[in-house]
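One chain of protein is taken out of this complex; the other chains stay put.
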Amino acid sequence: MSAVTVSARRGADGQAGPRRLPWRRMAGVTWRQHRLALAGVVVLLGALAVLLWVTGLPLHRAWAAAIACHPASSPGCQDLIGNFGASATGGGKTQGILLQVVPALIGAFAGAPVLARELETGTFRFAWTQGFARWRWALAKLVALPVILAALTAAFGVLVSWYYQPYAGGGPAGLYQNSPFGDLFSLREVTFPAWTVAAFAIAALAGMLIRRVVPAIVATLAVYAGLAFAAASFLREHYLTPLVTTSLELPGTSTAWVISQWFTKDGRFAFGGNPPLNILNQYCSGGKGAGPSFAPCLAPHGYTQWTSFQPASRLWPFQWIEGGWLLGLSAAIIAVTIWLVARRAA
Amino acid sequence: MQTATLTEEISPRPLPWRRMAGVIWRQHRLALAAVTVLLGALAVFLWISGLQVHHAWAAAAACRPAGSAGCQDLAATFNGTWNDMSIAAILLQVVPGLIGAFAGGPVLARELETGTFRFAWTQGFGRWRWALATLVALAVVLAVLTAALGALVSWCFGPFSAAGNQALGVYGDSPIVLVFGLRAVTFPAWTLAVFAIGALAGMLIRRVVPAIIAALAAYAGLAIAAVAFLREHYLTPLIASNPNLPGTAWVIGQWWTRDGRLAFAGNPPDGLTSTYCNFAQSPPGKSAGTGGGGGGNPWAACLGPHGYLNWTSYQPASRLWPFQWIEGGWLLALAVLLIAATLWLAHHRAA
Partner (left out) sequence: MNVVEASGLGKRYGRTWALRECTLQIPAGRVTALVGPNGAGKTTLLNLAVGLTPPSAGEVTVLGGRRAGSPAALDGIAFVAQDTPLYKGLSVADMLFITRSLNRRFDQPYAHARLAELGIPLRRRAGKLSGGQQAQLALTLALARRPQLLVLDEPVAALDPVARHDFMATVLSAAAAEGVSVLLSSHVLTELERVASYLVLMSRGQVRLAGAVDDLLAAHGQASLEELALRYLRETAPEVAR
């Protein structure tokens, strides 16, 4: 063997705690090990971005035409309004719902292999016997990767918000509007990255516990589905105390998120939701009903309708609240994962 | 040395197929258990929701006098169930893709990735027979489970494509549009197709997670193609002049002729409607939300006297089952083709 020069001095012997290796050493390591996954995420978001762009331009054009048309009540303008409504509720709705799976897929497929692949293939016996401490190795990966994913998905969330901006209201009567708290809430600039990072964190922990990649991915998708369902069905309406009003005209009627409605009579609670049939038949039986609101036919008889709702102006506070607890949850989960890495292995 | 008469066979009799039953079970029981749990959870959801939907529909349909405020309220309640079920209808579309990809991707890819094919394919059973038994057995189990769930889906969403919904003033849509890919024939067909794609991808890519991703991507592309382009052409659409279609018909296209020549397609241009029709607002039935091809054409009455004739191409709801078999047929053919290709690859090359 030829004599070669050692490029660094032999390290200190037996002294407690030599100076730690700098964190930036992990940059290249993380990139080399996860570049394929990151490339896949970029390709997926890129393809979806193209899709959103291509389908969003006609939607915006239809919307611009509808709001620029005067007079609003003419049949021609009504036609444009109808066209916009049709395109808004057709593919747009389906797209919005299917996009909900994207944060889950990205987080699961990117996060599960970080630890599970090392454990499944045995390469942890290499990675965790190097000079870079195990918990630092895990921390570096479990912070760098979510940060990158958050940046990519935040950019995508901006595009999603642009796409759905025509739904936000403001325009002639009859123009299709949607509450920003609906299906699309978790796809916006703050919530999309927050949900992606949460899925990543769950996947990392699942990978550490289950130690096999594909089962960890499946477990992550299942947990994510439960969490997303809980957030949409129960948690979201309580982020801020809903406003309550007796007015029948909600501010920004179609864009407000109606939580619940109830009727009182003489200051006491009468019934919640829609009136019971006997009261309907008694007071509202004349001709066709008043459509979705029975207040006009019940008001003369002493009933007051109350509505609790969240106005669309609260969109950004809600985004930050949801983003906040998701981020807190992710940080907690990642902390637990790193603690597990430091504690046990083989 | 004694001369012996050798009566050995030229080639030994192949081992019986049933030998593979226990092998397949042990190797794939985790995946099968996960699929069963998922489908079970969905079944519970569909059962509970379906009861609500059916209940609401029955109440709305039986309500007398029709059109009263009380009956309108019941109709609104039924429409309200559609709000949630519409989301479910869309989200459920991912299930065939997920099941097929996660079940099919690892079958061969895991063996190749971990190297255990060097064990499995040097046993006495034979390589392609091993692969055939595994793929067919898993496919059959998946088909049975998903067919059962597909039947449940059809039942659950049944009231949304019932005849007469339009007259009641409730939401109704064509069954060829509504959850079409999730019904008793198409749900298993899609699952099997993705399963076969996953198996072939696993054979080609030789790594589990990329094979799963490839299968998911292929499913997305295929599903979009089917919904956007293929489905409307399975049978030549019926064409009728100014028909009074039930809400369950799937309107594919509309156009108007005048003096035997094409005047315009789709909705009438502003110029015509402002001249001949004087609707105060959008004509009824045109607003979003009632779904389907309900009712007669709203402009027929005002444009007809001026020589414009409406033509509509549509698929009637009675074609639901032929369409199911057609879509199921080509998906199954695709699955068989891909599995055959996978087996051929397994037979001819490995290491």
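Note that the chains are named A and B in the order they appear, and that numbering of residues resets to 1 at the start of each chain.
What we mean here is this: a residue touches a chain if its C-beta (ideal position, glycine included) is under 8 Å from a C-beta of that chain, and two chains touch if they have at least 3 such contacts.
Just so it is clear, the structure is predicted and the values come from calculations on it, not from any experiment.
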Quiz item: Which of the displayed chains are touched by the chain that has been omitted?
Solution: A
Practice problem: For the chain that's not shown, point to the residue among A:Pro71, A:Gly131, A:Gly267 or A:Pro300 touching it. | Solution: A:Gly131
Exercise. Would you indicate which residue among A:Thr121, A:Gln165 or A:Thr245 is in contact with the undisplayed chain?
Key: A:Thr121
Exercise. Could you tell me which of A:Arg20, A:Arg61 or A:His238 touches the chain that is not displayed?
Key: A:Arg20
Self-check item: Missing-partner contacts on chain A, residue numbers
Solution: 1-2, 4-8, 10-11, 13-18, 20-21, 25-26, 28-29, 32-33, 36, 121-133, 137, 343-346
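Throughout what follows, only the chains that are shown with their structure count from here on.
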Exercise. Averaging only over C-alpha atoms, locate the centres of chain A and chain B and give their separation in whole Å.
Key: 27
Quiz prompt | Footprint of chain B on chain A - complex, ascending | solution = 40, 73-76, 78-79, 81-83, 85-86, 88-89, 93-94, 97-98, 100-101, 105, 109, 113, 174, 176, 183, 213-215, 217-218, 221-222, 274-275, 277, 280-281, 284-285, 288-292, 294, 297
Quiz item: Which bits of chain B are touching chain A when the two form their complex?
Solution: 30, 34, 38, 67-70, 72-73, 76-77, 86-87, 90-91, 93-94, 98, 102, 106, 208-209, 212-213, 216, 267, 270, 273-274, 277-282, 286-289
